[in-house]
Every structure is written in structure tokens, then in C-alpha cells.
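One chain of protein is taken out of this complex; the other chains stay put.
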Amino acid sequence: MIYGFLAQLVQMTLILVLSPLLTGLVRKVKARLQRRRGPSVLQPYRDLRRLLGKEAVIADNASWLFRVAPYFVFAATWVAAALVPTFAANLMFSWSGDLIAITALLGSARFAMALAGMDIGTSFGGIGSSREMMIASLAEPAMLMIVFTVALIAGSTQLSTIAETMLNGHVGLRVSLALALIALIIVAMAENGRVPVDNPATHLELTMVHEAMVLEYSGRHLAMIELAAALKLTLYIAMIACVFAPLGMASGPGEIGADAIGAMAWLGKMAAGGVLLGVAETSVAKMRVFRVPNFLGAALMLGLLGVLLLFVSRGM
Amino acid sequence: MTEVVSIVPALFVLALAGVLTARLPAGRVLIYGGSLVLCAGLLLAGFDALTSPVQHLRLPLGLPWIGTNLRLDALSGFFLIILGLGGGGASLFALGYGRHEHHPERVLPFFPAFLAAMAIVLVADDAFTFLFGWELMSLTSWALVMAHHGEAGNARAGFVYLIMATFSGLALLLAFGMLAGPLGGYAFDSMRAAHPGMGTAAVILVVALIGAGSKAGLVPLHVWLPLAHPAAPSHVSALMSGVMTKIAVYGFIRIVFDLLGPNQWWAGTVVLALGGITAVLGVLHALMERDIKRLLAYSTVENIGIVFIGLGLALAFRATGFQAGAALALTAALFHALNHTVFKSLLFFGAGAVLNATGARDMETMGGLIHRMPRTSFAFLAGCVAIAGLPPLNGFASEWLTLQAILVHPEMSEWGLKLMIPVDGAALALAAALAAACFVRAFGIVFLGRPRSEAAAQARETDSWSATAMLGFAALCLLAGIFPGVAIDAIAPVARGLTGARMPEQLTDAWMTIAPVAASRSSYNGLLVFGFVTASILLTVAVVHRLSRGVRRGPAWDCGFPDPTTASQYSGASFAQPLRRVFATVVFQAGETVTMPPPGDNRPASIVRRIRDPIWDTLYLPLGRGVGWVADRANKMQFLTIRRYLGFVFGALVVLLMALTIWQ
Amino acid sequence: MGLVAPHGLSFDVAHMLAGGLVLVSFMMLYQDRLTALLHVLALHAFVLALSVAWQAYIQDAPHLYIAAGIALVFKAMLVPYALRRMVFQMGLHREIETVGGVGITMLAGIALVALSLEVMLPVTAHTDPVAREDIALALSVVLIGLLMMVTRRNAISQVVGFMSLENGINLAATGARGMPLVVEISVAFSVLIAFIVIGVFLFRIRERFDTIDVSALDRSRGGQR
Partner (left out) sequence: MPDPVASILLTPLFAAAILAVLPGYRLGAALNMLACFAALVFAVVLLFDRPPVGVYLLVDDLNIVFVLLNCFIGFTTSAFSASYIGHELQTGRLKPIHLRFYHAMFQIMLFGMNLALLANNIGLMWVAVELATLTTVMMVGLYRTAEALEAAWKYFILGSVGIALALFGTILVYLAARPVIGAGLDAMIWTNLQQYAPEFDPSLLNIAFVFLLLGYGTKVGLVPLHAWLPDAHAEGPTPISAVLSGLLLNVALYALLRFKVLLAANPHAIAPGPLMIGMGLLSLIFAAFMLYRRRDIKRLFAYSSIEHMGIIVFAFGMAGPLGNFAGLLQMTMHSLTKSAIFFSVGHIAQVKASQRIDDMGGLTESHPLLGWGLVAGVAAIVGLPPFGVFTSEFLAVSSTFAREPVLAVILVAGLLLAFGALLPRLNEVAFGPVKGPIGQVHASYIPMFAHLSLVLMAGIWLPPPLVAWFQHIAAILG
């Protein structure tokens, strides 16, 4: 009981603490690939500290919503991330929300973010929110299709159960799973605002999506948003790992050994994911905003195809 | 039972009182206060009926050899709860809102009558009583739609509405005629007893779907909603959108699930297809809309689509003998119906408050209301989150259940279901995502940003009655979201009555987690999610505020080019533009023409958007034209010479005589 | 005397008279001058009177003589005379009007006679043949009268057509053995009223429109009503 509670606590803190590191890692990889030395992998922590230290300047006509949004975004993302099994499945509260709930929690965070973007009534905030919702309106269904595929194979929408099925069950290689994986990667790109959908580094107004939304933020609010973004990235990579490479994950908190192994394995996967992401981002170019729908539409179609295959002929 | 039987006449008495006292200020308090109390009574009766055994009552009214048969079972009880909730909320809201009504004498008499008619439908146990209530419901609500008959377009709205309503009534009449058989067994019991053949059952099902669907707003029979709902006073719109469409759902369930008995699996596919199309088309329409109440009406269409997806699943599962799944799907549908009543009423209340404050329904003239109307904006925000299907509010709970129902049973042997169920899953997901976008737009344009008109800048917060109603419903959204188990267990008897199975008991779990099948398969705990989010918000705030320095106000940054004119901020149309490019170009043949004068020319640039409703263009316009064409031809028969008319008589005589010779 | 045996003299005469009536109806169809038409109308009524009288004789029903008298006086004399005066007053006596060729109208008439015979054929014979044949012929007279009203434009010729129709009904009524007096009286009575009212109307109509051509009455209007 106590241990289970501790495990849950560890899980939450682990994700929270490590997520900036992952961002830093990705940046570092990109920098190296671009023949730059780049900042240290710990740079994100420093940024956060700096932002927290600054006083926050907010517009005169900002409403309470503008001030609450960052905290809500952060909290929702954090809770969602905490629900993804990292080193061990079947954590104490893992059943309080399944894969669909996680997706929806991220949706709420996005909802709040988009509203905050419109609060000041600037043109850029509008651009950001409107594009963000447009992207989401395709990414979310795609995500749900992926959830369907996985859930139909595992017979559950519960991430822990899915991980165990993938781990122990005789799933084997499946067409629909492959489709789902591709779709999930595309969605993850879009959701985290990475190249080719959006560029987290850019501040060229007309190409911004996420950055345009948060343009008015500063100080601790901005810190919260940055942290939330990092958490989200971690969450997606962890999710991919948990579903498609649950190797080494402990089937449940209990004996220290298994958990330790699981933690090690997880850290490895995260690192690998970060490196791969960096490579991917440097190797492709950002696309125009209105090409994004086709990109995501492809993901949606892939996901739907996977589900249809499962429905029409079991065992694919 | 006795409560209902005493409440309905009381409502009619109120209607009469409304005729007499309409012009007095006391009339408003009397009518709406009375309706509030009586709706509370209906609510209690509904709760009572959920648990207690079926009650019958026969009154010596209507057709003597049939009588007026009333029946109160779990299903009626559940929808009585919906009616009591929505009606009570509307009455409470109207206690304050009605103050701004210019023609109270056109609203007060019909409001209680409308409620009474809906109650009659819910407890009717024979075709005559049912249709009596059904048509009366249409008539009274039509009168309410025509309350502001002076405004442009309302006459047309009332026309389209009443035509479609009568169409639905006649369709149901045909269905009942088929069920009753030539001997006229109009009592529902005899209909249950009679088991129609397959062909007959198919006809009945289709006709009933048309009849109930056109009242509920299924595509392509939805055209009246976006016309009629905005035309009515806001609390009536809330009632029509939040409750009346549910009464239509009730009609469908009562006929198809209860009276018709076992069905074929293809029925499920038909309903699923319609539901999916309705959900997506409805929300797309809502996205393109700039009139706030029309937007809400279209979103009602979307939610009805979601409800019907659940019903279709239930039909499919029931036909394939998978009763647990049927129970799950039906529960999801009913739960969503209940939730929709709550948040749609809330949203229409908010729209009404805004309408009063700014005197406009056009979102493009609003903005920044969050500063002027804090309570309204807060409640409206809650409604938006709920209807967008986001945790931890109730919209998510029911949509989550529906998704679980889609996932619960992939092993289908029928090809139609194999294809239709996953496609509907995609449609549902798409609809949910688009709804989120739609309501970000709605709230953002109306309440956030800077005021786009003087009226918006001068807006004043609404009265405390209305605020109470809105905040109360907002609280309900939260409660239903974090304690979904309560609702599910409450629905269980309904599901058992109609599908022979029920969802597993939910409230046994200590943490109030809901698990449709088993916790290992899928589970959701609204309470915990809510708790975690709140806790971590508080935690973070505490920590961060300790670490960091204070907050300073300053001019907006806006990349260094802050623009004083409010026109520079994003408008509803520009917000919808990316989505319009992505979806509407295909569905609505949307297009835009930009005229950009050359540099140095100081004529204003302009952009014109076109959107066409494919349903209206392909179905209703040709129909209307056809009728007009025939009418013109027939009209030539007027004012002929007497000789011609004699010719007709002569012709008729000769023809009949010839027919006679041939017959002999 | 009760039933007469079929194929007796009485039968032949009755039959001949009825046939004669049909013949006169055809003459009406043929006539396209109003004055001549009125003469034929008089003849028509005269033949009717004869056949009614004959019926009165063979049925030994004195009251039918009254009906015959009414037919003779009113229909064969007064009415044609009045109409004739009207025609001259309004200077219509030169008018020639038909709709569709005479030939076609006659063909239609023949077809109608065939139809009425065909319709009456299956009637079982235990109604005595006199009545049956008479009814068949009366039916054809009625139909031809209607045909006349349909094909003629002029109000007066329409009135004529209507009267020939009434004559046909008279024939039928008298042919029906033992039909109570009520009916004949009512028939004559109604015809009388009808005629008076028509007269009243013609009078009023002429006072408002310079022609009594009925089609001038229902001129097509602009705008919908």
C-alpha cells in the first residue's frame, strides 16, 4: 500500500524532473547535427529558473482566465503524463484514467491554452489559437483511431493492460499495429509542435502556431507553459515506448529489483527517443500551415485503416 | 403517477392564468415560479419512478373505447427527470430573464402548456394520447417561436418548424397505425403483444426513425432547428434544444426498443449511419455560424447525432444477442442525453444573458464580455468545456462511455456493422475535436479579447435569478462529471427494462471509479482526475508563487506592434477560416473571393465568403419548387368558362359509365 | 290494365316515340342557328309530350296526361317563344355558332347513344322491356343534352341543351311505371323555377353586359384570387 503510493509519487516526480532534460537532449542532438556545439543539456532547467525569477508582465486587459490558464495547462499535462506507465504498470492510480482519458486531458490543456491565446485580443494570439485548434481537430481523431487499434488488439484501453499484453501476450507483428505506430509518430509531431508541423525555435510570426499563442506570456506563467510543453513531449515518447516497446517494464510495483530494471529500461528508451526525434527534426523541413491538414489527414486515414482491418478481419 | 397526473392539469391552469395575468408584472413571477415548483414535482416523480414498479392509470378522456392510458416506468421516469431538470432550470432563469420580454402575453400562456405537453408524451400509454401530447408540444412551441413575430425571418422559421413538426407527427401516426393493425389496438400493451412480421417491422422502424428523427433533428431532417431555436425567447430555446429534442429521442426509444420488440441488425447500421453523419455535419455547421444561438442549435444537432450513435449501437448489439453491450450503449446514449440537457440549457441561458446585455446575437459584434459579465462568462465557460467533451466535466464522461461501447465488441459477423461501427468511432472522434474548436471560438469571440462594439463595451451583468440558474447548471456539469457512477446506476433499471441486461454496479468501488466492463479493461475516475488536477494546480501555485516575484500590468506586447483598433483582433470568421478551408470547401462548397485594390488605391479591400447547405439545396429547394410548379399548373383550373366546367362533369359521367360497362 | 305483353303495339309506339326523341336531339346537335334551334326545341318538347301521353294511355295513368299537357304548353310553346323573343331583342338571330365541327359533335352523339345502350344492356329483363328501352333512350337524350351544353357557347343554346336534358329525364320518369305524381310535378315544377331563374339572370346579365354570351362573364382576371 505505502509502497504503491510511493511508487506513484516517484513516477510523478520522475516525469516532472526528467522532462526538461529530454528537451535539452533533443536540442543538443539537433545542434550537434547542425555542426554547432549548442547549449548544455541542462539549459532548459536554467531557463526555467530564470523565468521563475523574473516578474510576470501581463497585458492591462488580461482576464483571470489568462492568469489561471498556465497553471491549469501544466497541471492537466502533468496528471496525464503521470497516468502513463513508465517503469512499472498497474501503478496505484493508473486505473483512474485510461488512454482515452489521457488524450482528453491533453485536450483540456489545449482548450485552456487556446482560450488564453485569445484573451488579450491581439491578432497573433488569434492566429495561434485558430491554427492550434485546426491541427488538433485532425490530430485528436487520429489519436483516438490509434487508441482504438491498440485497444482492440489488447482488448483494453488501459495503458497498463496494453503494456502487459504487448509484453507477455502473443501479439506478434501486425499490419494495423504498424499503421498505428506511423500515425502515432505523426500525431506526436503535431501535438508537440515539432518540425515539420511547427517549429519550437522559430519566432517568425506568420509561421508560428504554439509560440504565437503564448506570445503574451512572460515570467512564471511562461515557465509553466514551457514546463508543460516539455512534459507533453516526454509523455508522448513514454507512451510510444509503453505501447510499442514495453520491454523491461515491471508488471506492477512491488519488488524493488523489477522496478529498478524497469526504470533503467525506461531511461534508455527515453534517451533513444530523444535522439531519434532530434535526427528526424533536422532531416526534414517545416511545411506550410495549410499543408499540415493533409499530413495529419494521412495519419487519421492510417489510424482508421488500422481499425477497419481489425474489425473486418481479426488477426491482422 | 398521481403526482404527474396532478401536475399536468396544474400546468394547464397556469397557462390559463398566464392568459389573464400576462400583462401584470406579478404574472411573470406567478407563471415561472409555478412552473419551477411543478417541474420540481416532475423531477421527484421521475426519481421515484426509476426505482418503483411500473404504474398504470386510465382516465376517461380522449376516445372512450381507448381512454387515456398513462404508464410510468423507468424509461418515462428518466426522461421525466430530464424534463423536470430542464424545465425547472428554464423557469428559474426566466424568473429574471422574463423581465426583458416585450410581449409577455405571447410567452406566458404557452410556456406551461409546452411543459405539460411534453409531460403528456412521457407518460402516454396509447397512441392517441402520445400523439396528442406530441402535436400539442409542437403547437405550443410554435406559438413560442412566433412570440417575436415582428422580427425578420421569424415567420419563415415558424413555418418551417411547424411543417417539419407536423410531418414528424404524421410519420409517427403511420407507424402507430401499422403497430395498431386494422382493428385499431391503440393501447401500447396490445402493440407490445402483437408481433409484426419482418416486413412490417422494417416499415415501422423506418417510419418511426423519420418521425422521431425529424423532431430530434437528425440530418437531413434537421433544417428547422437552426431556424426555430434562435427565433424563440432564450429560455424557450433552452427548453426546445435541451428537452424537446430529448422527448423525440424518448419517442424513438419507446417505439423501437419497447413497442416493436426484437429488431434486425441492419436497423443498427441505418441508425448508426444517420447518427454519424448528423454528428459531423452538425458541428461543421456550428463552426461556420456567426449567430450565437444558431451555433448552439447546430451543436444540438451534433449531440443528437452522438445520442443516436449510442442508440444505433444498442440496436445492433441487441439484434446480435449481445445484451451487455446493448445495455452499455443505451446507458451511454441516455447519459449523454441527460448531460446535453444540462449543458445546452446552460449555454442557451448564457446566450440569452448576452443577448440581453448587448442586444445582439451576432458574435462579431461582441468580445471582452468576461470583464463585464463575470458570472455569466464563468458559467458559459463551464458549459463550453462540458459540451466540448473535456474532462473532468460531464460531457467527457458520456462520450467516453460511447467510445467504450464502440470498442466493447469487435467480433461481429454482419459486414454492415463491421464497417459502420469503426467509421462511427472516427466520426465521433472528429465531432468531439471539432466541437472543441467550435466552442473555443464561441467563448473566445464572445467573452474574450476586446469589445467589438459599443454595446459590448457597455454590457451589464445579468440579474441574480438568471445567474443562479446558470451557476447551478454549471455545478451540475461538474457533479455529473466527477460522479458519473451515480447516473449510470440510476439508468440501470431503464437499460434492463429495454435490453434485458444492465451495466455492472458502479458505486461499489470505494473510489467511485466507473468501469463499463471490468477495471482491467477500461476505467475512468472523474473524481480522482479532478482531484489530481486541482491538487497539482494548488501545489504549483503555492510553490511558484513562493519562488517568483509579483505580477505587473502593462500594455499588450503583440510583437511590438500593439494595435489600438479592435478590428485588428481575430474575428469569428477568421478563426474559422483554417477549418473552413480544410472541411467546408468539400462539404459546403465554401469559397471566398478577395478583392485587393492595388497599392495607392485607397478603396477598402474586401473578402466575401460563400457557404451553401448541401441538404437544403438538394432536398428542400427542389421539393418546394416542385410543389410550386404543380400549384401553378393546377391554378390554371381556376376561372375557366362554365362550358369547361360542364365539360368536366360530362367527362366524369362518361368515364364512370364506361368504367361501369367494362366492369360489368 | 296491368303489364302489357312485350312486342305489342304499345311497346312499338312507345319505343318509336322515344327513338323519335333521340332523333330530334340529334337534329338539335345539327342546328347551328339559334332561331332554328328554338324550333327544334319546340319539336323536341312536342315529341316528349306525345310519348308522355302515350305512356299515360298504356299505363292507364290519367295524371300523366297532366304532365304531357305541361310539357306541351310550357316546353313546346311558351319557352321557345320567350327565348325566340329574347334572341330577336338582342339581335342574335343572325348568329351562327358551334364549337367543333357539327360532324364531330354528331359522331360523339352516336357514341353516347351506343354507350347508354351498352350500359343498360345487363339490366335484367324482369323490369318490363318498355321501361328498359325507354330508360336507355332517355339516358341517351340526357347525355346528348349535356353534350350540347358543353359544345355550345351561347347562353341561350346552353339553356336549350339543359331543357332537352330535362326532357330526357321526363321521358325516363314517365317510362317508370307507376312513379308517383310527386315526381312529375316536381320535375315540371323545378324546370319551371329553373327557367324563371334563368330568365331573371339573363335579364340581369344583359343589363350589365352587352352580350349574354356566358364566356363573357367569366373573363380571365389579372392577379390571383
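A, B and C label the chains in the order they appear, each numbered from 1.
As a working rule, contacts are C-beta pairs under 8 Å (C-beta built on N, C-alpha and C of every residue); 3 or more make two chains touch, one makes a residue touch a chain.
Worth saying up front: this structure is predicted, and the values here are computed from it rather than measured.
Hidden chain, full complex: it touches shown chains B, C. Of B:R99, B:H149 or B:R581, it is B:H149 that touches the chain left out of the display. Here the missing chain is touched by one residue of B:P262, B:G359 or B:G628, and it is B:G628. Within the whole complex, the absent chain has one touching residue among C:S25, C:Q55, C:T105 or C:Q158, and that is C:Q158.
The residue from B:W415, B:F561, B:W616 or B:Y645 that touches the chain not shown here is B:Y645.
Summary of contacts with the chain left out: across B:L11, B:A119 or B:A180, the touching residue is B:A180.
Contacts to the hidden chain, counted on chain C, fall at residues 119-120, 122-124, 126-127, 131, 135, 138-139, 142, 146, 149, 158, 162, 165-166, 168-169, 172-173, 176-180, 182-183, 186-187, 190, 193-194, 197-198, 201, 204-205, 208, 214, 217-218, 223-225. Residues 60-65, 106, 127-128, 131-132, 135-136, 138-139, 146, 149-150, 155, 158-159, 162-163, 166-167, 170, 173-174, 176-178, 180-182, 184, 186, 203, 627-628, 630-632, 634-635, 637-638, 640, 642, 645-646, 648-649, 651-653, 656-657, 660, 663-664 are the ones on chain B that touch the missing chain.
Criterion: only the chains that are shown with their structure count from here on.
Counting contacting C-beta pairs between every two chains, the top pair is A-B. One inter-chain figure worth recording: chain A and chain B are separated by 35 Å, centre to centre, where each centre is the mean of the chain's CA atoms. If each chain is reduced to the centroid of its CA atoms, chain B and chain C end up 69 Å from each other.
Inter-chain spacing, taken between the CA centroids of chain A and chain C, is 100 Å. In chain A, there is no position where the chain touches two or more neighbouring chains simultaneously.
For chain C, no residue reaches two or more other chains under the stated contact definition.
Those residues of chain B lying in contact with chain A across their complex are 367-368, 370-371, 381, 385, 388-391, 396, 400, 403-404, 406-407, 410-412, 418-419, 421-423, 425-426, 429-430, 432-434, 436-437, 440-441, 443-445, 448-450, 511, 513, 515, 519-525, 528-529, 532-534, 536-537, 540-541, 544-545, 547-559, 562-563, 566, 568-570, 574-579, 581-582.
Interface residues of chain C, counted against chain B in their complex, comprise 99, 112, 115-116, 118-119, 122, 143, 146-147, 149-150, 152-153, 158, 214-215, 217-218, 220-221, 224-225. For chain A in complex with chain B, the touching residues are 52-65, 67, 71-72, 74-76, 78-79, 82, 93, 95-98, 100-101, 104-105, 107-108, 110-111, 114-115, 118-127, 129-131, 133-134, 136-141, 144-145, 148, 151-152, 155-158, 161, 205, 215-216, 218-220, 223-224, 289-290, 293, 300, 303-304, 307-308, 310-312, 314.
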